[in-house]
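Questions regarding the structure given below will be posed in turn.
Not every chain is included here, but those present sit where they belong.
We just call them A, B and C in the order they show up, numbering each chain from 1.
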């Protein structure tokens, strides 16, 4: 779920753009450095980005039967690390705005903040944190993907609530409203995304060790 | 995604320089965001739709289909805004506030107008034209190379995904929630090594064409038209002026 | 009987693909649909198995028009299996055995039945020894056969194959066709869409020539290639064996009443025969 073009007031659009800019710029700087040293990383990154884009445009079966899309940030952050994921997500969001009319150009900053920064960092933090606490990979991956997706949606609701506070309930009231309305599709979706990511992760870990090793190397270089 | 791309590649205004379409579309969006006038929002929406339909010749059904997801979002968000919620008391109180209806409706219309302008850009201009423009405007070569290559990989990956899905459906892989999730999981787990393998093979394929890490090629520039740019500026100015007079 | 009546279909964007197509496949038949690349053969097969819904007209299975709801499609796909051209798009599981069991598992069969079906399908495709092999370690020809095994393990009554010979070398093609022969002998109808005239001619009971969005001509393989102008318009060529055999007949070197040879050996035998006849005449 992204904030559509024109929905945020101009000042908020600019504000979120400024908030996202340092993260994207840092990620771009890391990528630039790695690409200069290892030019072959370029095609690998492009292929990874395309994968994230396709993943985030995939229709998932969810309880409501709506055509809801996963964010893909949980899997992406676990595979590529959060720094790369922020840049890839920024490109993915641009592609989504222009190829799917999902999101927008002036809302790009706000959407990058929720889907490209908050989502991946929450997901990656959970993935690393739960693993170091001794939880199994399946639980860590499920939590990372489901809560990464949920964090994105909570952030989006907050962004909307700050822009449109409730006349009575203020920002908190508005946040509950947006959360409540989007929860109908987003909570089942987050669970589906969590389950799906566990399935994909297990299969990759079992049968695509070579590819995971390549991505781990990439992650190590950029992070 | 094929729907928007197909229109972008084949519409009547495909050959017009991307910068002209960007100025028009972004100009309209900025105008919409900066204006508190209902008239301006209405004019932007009408202008963008008319230009799309009768200028670029994009079919009405395609325009509506592309707009379906944004429309759903506007509907849900407007609903959330119209309702008031007081969480300061022991029990949350839900009610309708007439003051917020007006404000919410305006935001909805503004968003609609801006989506019209975004759709105008998306449906008339191939994404790669815009990526090249971004590069000329100073986006780093590394990131813009990645984005350009990503565009190519997206279609290859999408083809694989669609055929894989069809083949799983042929074997009844999409009956019920659990089975569907399992099938999509297998498909995605299969897709990642394939797309990474494609990247490695492409690396070898490009090496035989002298690739050493830089994606350099010649772009066929589309000529800029001063007349059209002037017309776009006049259009933007007159909508802004109308809003001023009416407001 | 699997039928298509008055089917129209246009690609997204409005480019017409099929217009008023009528065709029928009888149970147990061996049919080849031949057409140039881009003629719409894949679309035709996808409509027959319900993946694409036609704009007008109906697909009928045993007389009943199919419904495009979940149950209707499930029933259709159980009866009509479609094998796509690229096997890499169709193999998902880690091992051959697992992959072939995907369809039977989805049918909700019991474990022993699933095992039996997978084994039987692998045997029918001549890859009984590959069950434990990881799918990514297969050759292209093996992958192709695993993809077909995955469909026939569902026991469809109609088996549709899109360009089965593409990418295979001559030996690979003849092994594949031998496998299809075994499946056909079990009573499965087989429909093969191809631009490979040689394979279509050597194998089919009936050939449909497809082009310009319709079935231009259908019939006996020995007769269907006679309209050269039509074939040229559809960017097709008659199979060389057929053309050489007909030339031998027209030249009077072979008795015109003789059945046309369908494969290489048949043609070479006819040339010998022609020589004997010529020698006898000259004698």
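Operating definition for what follows: contacts are C-beta pairs under 8 Å (C-beta built on N, C-alpha and C of every residue); 3 or more make two chains touch, one makes a residue touch a chain.
As the structure is a prediction and not an experimental result, all values here were calculated from the model.
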item: Protein chain multiplicities, whole structure file; value: A x1, B x1, C x2
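Following the convention adopted for this analysis, only the chains that are shown with their structure count from here on.
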item: Contact-graph separation of chain B and chain C, given in steps at minimum; value: 1
item: Chain located farthest away, centre of chain A as origin (C-alpha); value: C
item: Intercentroid distance (Cα basis), chain C paired with chain B, Å; value: 42
item: Multi-partner residues of chain A (at least 2 other chains); value: 203, 207
item: Where chain B touches two or more other chains at once, by residue number; value: 186, 189-190, 193
item: In the complex, chain B residues that touch chain C; value: 2-3, 6, 10, 160, 163-164, 166-173, 175, 179, 183, 186-187, 189-190, 193-194
item: Residues of chain C that touch chain B when the two form their complex; value: 12-13, 46, 49, 51, 70, 73-74, 77-78, 81-82, 84, 86, 88-93, 102-103, 106-107, 136, 147, 150-151, 154
item: Touching residues on chain A, where the partner in the complex is chain B; value: 1-7, 9-10, 13, 28, 31-32, 35-36, 39-40, 42-51, 53-55, 57-58, 60-61, 63, 79, 87, 91, 94-95, 97-102, 104-106, 160, 164, 166-169, 172-174, 176-178, 180-182, 192, 195-196, 199-200, 203-204, 207-208, 210-211, 214-215
